[in-house]
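Let's look at subunit A:
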Amino acid sequence: MIKSLMITAAICLGATTLASAQTVGFSQIGSESGWRAAETTITRQQAEERGIDLKFSDAQQKQENQIAALRSFVAQGVDAILLAPVVATGWDSVLQEAKEAEIPVVLLDRKVDSDESLYLTAVGSDLVHEGEVAGQWLVDNAGEGECRIVELQGTTGSSPAIDRAQGFRNAIEGKDNLEIVRSQTGDFTRTGGKEVMESFLQAENGGKDICALYAHNDDMAIGAIQAIKEAGLKPGEDIKIVSIDAVPDIFQAMAAGEANATVELTPNMAGPAFDALEAYRNDGTEPKKFIQTESKLYTQNDDPQEQYEARKDLGY
Partner candidate 1 sequence: MFRSLSRIAPQLITLGAIVLLVTAFFPDFILIGYERERLVGPIIDVLKRGAPVALLAIGMTLVIATRGIDLSVGTVMAISGAIGAWAISSGLGLAPTLALAIGAGLLCGLWNGCLVAVIGIQPIVATLILMTSGRGIAQLITEGRILTFSDPSFAFFGSGTLFGMPFPAVLWVLLALVVTLLMRRTALGILVEAIGVNRSASALAGVNARVLLIAVYMAAGLCAAFAGIVATADIRGADANNTGLWLELDAILAVVIGGNSLLGGRFSIAASVIGAMIIQTIDTGILLAGFPSEYNLVIKAGLVLIILVVQSPNLAQSWRFVKDESRRRRERSYEARKELRS
Partner candidate 2 sequence: MPLTIRSLSKSFPGAKALDCVDFDLRAGEVHALLGENGAGKSTLIKCLTGAYRRDSGEIMLNGEAISPSSTSEAQALGIGTVYQEVNLLPNLTVAQNLTFGREPRRFGFIDGTAQRAEARRMLSGYGLDIDVGRDLGAYSVAIQQIVAIARAVELSGKVLILDEPTASLDADETRMLFDVVRSLREKGLGIVFVSHFLDQVFELTDRLTVLRNGRKIVTEETARLDRVRLIEHMLGRELSMTEDAARRKTDPNVATRPEVVRFENFGRSGVVEPFDLTVHRGEVIGLAGLLGSGRTETAELMFGVRTAASGEARDETGRIAHANPREAIASGFGFAPEDRKTDGIIAELSIRENIILAMQARRGWAKPIPRAEQDRLAADYIEKLDIRTSGPEKPIGQLSGGNQQKVVLARWLAMNPRFLILDEPTRGIDVGAHAEILNLIRQLTDEGMSLLVISSELDELIAVSNRIVVVRDRRHVAELTGDDIATGPIVRAIAAEAAAQAEKVA
């Protein structure tokens, strides 16, 4: 905590010399998940580091609140707007208003269906790529032997579930020793992960036939770890576990040797967004229309305990 404060302070000192005080409006969807809360926390931190005055608005999952917030940002004459859109459609007119007021808009985390000219850029993660990183880790670490994989999917039909499943399959394609034998939805929840993992264990000879688990998010993996322990197996050793998101609790599991790897869905969307805005303001550099955040892989070698400490107060 103290350490991060010191870093913040140091960066602040550097940043104030660079730019005069800017005002940026941020319309956040809400706080429906720990990840979302962390994104808000980090956006505030990033703004503070850069000496940006952040006007924050919580839309509580309602598009009309977001549109109202954007209009009020435009009326206040902010220098830029960050928008984490709750839905993909219905943004044209309000984005047009911002454009006419010459206020650049950066989309965070999710995309919209509007014309690309209406916003400066979108910052987000590539869900398929996340799945590929997870799959690649397993390809590198499963060894040459036969490996039967079980998969805990996200909520059926949701785009993270579809894309993360696709990416993983892309990565293991062509590796004949890797096979997904069971795949079921755990609804992104711990309870779901545990319940479905229990059935996987029952169905696969008490779990002895399972070599690895791929979970579409960390929470399901955490639930599954408990199921594996209760079945008398050692998670992380008897069954390798790779999941996505990098929430604090998975690092604790990794520190205990119970999980092997996680792919970070960084809540730091604001950093790249502010960078792009800075460049655009200084010399009019048009950024790419999609800035992909890094999908960083963390394993037990990355000092999980330290990672846990760094993340635990972000609001996850």
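For anyone wondering why these and not others, all candidates are chains of the complex that A comes from, given by their letters.
Convention: a contact is a pair of C-beta atoms (placed from the backbone, for glycine too) under 8 Å apart; a residue touches a chain by one contact, two chains touch by 3 or more; residues count from 1.
Only a predicted model underlies this, so the values are computations on that prediction, with no experimental measurement involved.
One chain among 1 or 2 touches subunit A in this complex, and its number is 1.
Taken in their complex, subunit A has these residues touching candidate 1: 31-34, 37, 153, 156-157, 182-185, 187, 189-192, 194-196, 198-200, 202-203, 206, 219, 222-223, 226, 230-232, 249, 252, 315-316.
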